[in-house]
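The complex appears here without one of its protein chains, the remainder shown in place.
Chain naming follows the written order as A, B and C, and within any one chain the residues start at number 1.
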């Protein structure tokens, strides 16, 4: 039984961490912190936890040592106090963007400020188990993943790994995302009358998560665009690329090779017929699964490589718990079995 | 050509007033005020007005005399300065709750505070043209209407007027409403991830608008409950009542009598078949129409009296413009012809 | 390990039965039938099961004996062949309306036709474990539950059981429901462009599920109305009733007594503050939980008794699996632990 703490547990990723971890037979949740909600029950902030836990938030100052510490703070906060957190826990999983990039220069270029703890960057493993499983086993420090980066990386991974994508081919990634990506704080743009039913261009000529994709896939020529659509949970990436000379069977071989039984949370969705023949994020709400697929026109070489995830699941809390399982020696799938509902 | 001003024009009702009035051939919009947005173009706050007007918001202090002043302020504000506003315009239409109730005691009981200008209450006509058309013609002062009150009042009106409803029969009104009812300011409960897809009980054992219904319909025993559903614009009332001995033809007669050609914005929707056989608010988004209907089980006397409106249209800005038309001698339907879209 | 079969497994309730049962450690799914989809994989019809099962549909004619048979057929089918099904399995759980009512006369009055197997009616236990737990333990035959009946019955149960509701008081139940209630077959009214964003009166002066509520609660004076709203999964009941002389503490006592630790799937949601202070169906999508609560105005005695469920979970497949657990001696909560996601 390991003892875990969650710092910044009142946000949506904190709520999903709690949801997964409360089902984990090897974990005791020792503490959850929130400065705003200290003293309140977790279920007062996370209504889906009503009846499932009597945990209360505490302030960070009251945090005591634990075995694993999840940091679910706003971007920029964890790096400022990473040494303190490391003093409280042998293992840390930080869900923010603070420790995702290995290169301080890339961090500065991406986030516009120098990193506050650049020496720590190389100590963190990028927390996408599908790519870094071995490095995560037994690791002390893991970063979280960017939700949009995850959708794009997993969309590309199989074809990239099989070297089906021409070097330097432009990869145009159009990502459609739900409203939970913006977090729990209300704003004018998240106000329901203003946000309902939109198709709203958000970041159309580049997104900070590109740096993660390039780091994960070795310098691919990725261009991400993000559009908000009517959805709460979900991110769906379509990466448009020319694959001249590639046939269906080549892609099947690449996907089968990349996404075998050793990748328990990735499903290849590529049917000839039916309207669910491609990945769809709605089917994945609440899960740690990623569905990947593609559409190829072999005549003209045009392809769309597809991935759908729950941005709070595989794109945040789900991957983080999966990392914890690998870091602490649990079965990788523990507490992550929920497979989604339909309709 | 009359000159109108709108005080508090940055809210949703202000936006709909502008939408209607910009189409009005007899009106010039002289000024729109907003303390927060003074200096900005109207379309920066109301994106549907882009390309339709170059009006800019001004602060209230800069307001000059006009012929008609619409007040679209938060509840409680208009009554504090009503004398000042009356000095600026011969005619005033106040869309808040401040001047809807005739009796200061009822106002105090309903809103929990004494009225700041009780002498003015009797000078205002309750601004629901379907009930008070004659009083509104040429009137100087009109109140707005409560959106939920409007839906319930119009649901009941025909049967009540025809004396089909037994005196003191309990009238259980269940009103389903969209998110725009809460106004333009973001809050935790209006945050899209929290508000999307809800069926959320809001006020289940009484709602302040009951006082309006009782005032309009002479003391009926009304009980309103309001539930938020997934919808931006719209309010739909179902009033459950026992009508022993009443037949379909009695209700048809009552509705035909109440809602004849002299009521241009009320449609009777009561078909035997089809899935649009009852009123539905979605069909009315953006309009000044109210659809009314009913379902009756003549065997056991149970009835549901129905009304659907757009809470910002017939439930606010639409009725207000209709009042202006009556007060100023325009054709009642001017600028209010939009009939909605489908699907 | 018991072997179960599902007849009519291609519908939405069939899909949810499969979802729950695939997680059940004591169950082997021996066969699933569908005449239309015989030969196809379950996941081709139920996309959320992709990667979770390689089961294929078979035709009913190929069905072999099992320990427990779930019947998820259209209403009216099971009663025609109940003897044949009983020959195939010692235990039967029928999710249709065929065996919910004990009295053949009430059945005929409710469904407009004489029952085809009236002798069987008394052999079935009404399958709502919250009311009939003891009778279900070890039982051979259980009916399913009506989704709307379940929401209304559970809304009323605590106050009714504590005798807080005056005899013969009219109980006006307004039920808001999602689109999955109409099943998997497309129709004009379920076509997305026509169904999206509606508040659509469906059955406003009575609903067939009233008979179930009366049977469960001993002849209460229930009047149900059902309105379709924008939602896929979910049913939310508000029952309006006068409770003169009843205080908050009386309701708290009634609810605590009715919904104690021995009722693992009912949560009392009744907070003083917060916007999730009442039951909401969205929180329950995919779960077997029912959230119950109330709003009371002690000054005038008006109350709204509330319940939210997932119509396919607690309102159909979830309760059916819970019945199976009781009938077969499993822990009642097995395979039903999913608690929902938020946001």
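Worth a mention:
Assume a contact is a pair of C-beta atoms (placed from the backbone, for glycine too) under 8 Å apart; a residue touches a chain by one contact, two chains touch by 3 or more.
As the structure is a prediction and not an experimental result, all values here were calculated from the model.
Only one of the listed residues, C:2, C:232 or C:303, touches the absent chain: C:232.
The chain not shown here touches chain C at positions 12, 178-180, 184-188, 190-193, 195-197, 230, 232.
Contact between chain B and the absent chain runs through residues 12, 15-16, 19, 23, 44, 46-52, 180, 184, 232-233, 267, 269, 271, 274, 276, 280, 283, 285-286, 289, 291, 337-343. In the full complex, chain A contacts the hidden chain through residues 170, 172, 174, 176, 188-189, 193-194, 196-201, 204-206, 223, 225, 227, 229-231, 234, 236, 238, 240, 242, 275, 278-282, 295-297, 300, 302-304, 306, 308, 343.
Basically, only the chains that are shown with their structure count from here on.
Taking the mean of each chain's C-alpha atoms, the chain whose centre lies closest to the overall C-alpha mean is C. Rounded to a whole number, the gap between the C-alpha centres of chain A and chain C is 35 angstrom.
Between chain B and chain C, the centres computed from C-alpha atoms are 38 Å apart.
Computed centre separation for the pair chain A/chain B is 45 angstrom, with centres defined by C-alpha atoms. The multi-chain contact residues of chain B, meaning those touching 2 or more other chains, are 188, 193, 196-197, 230.
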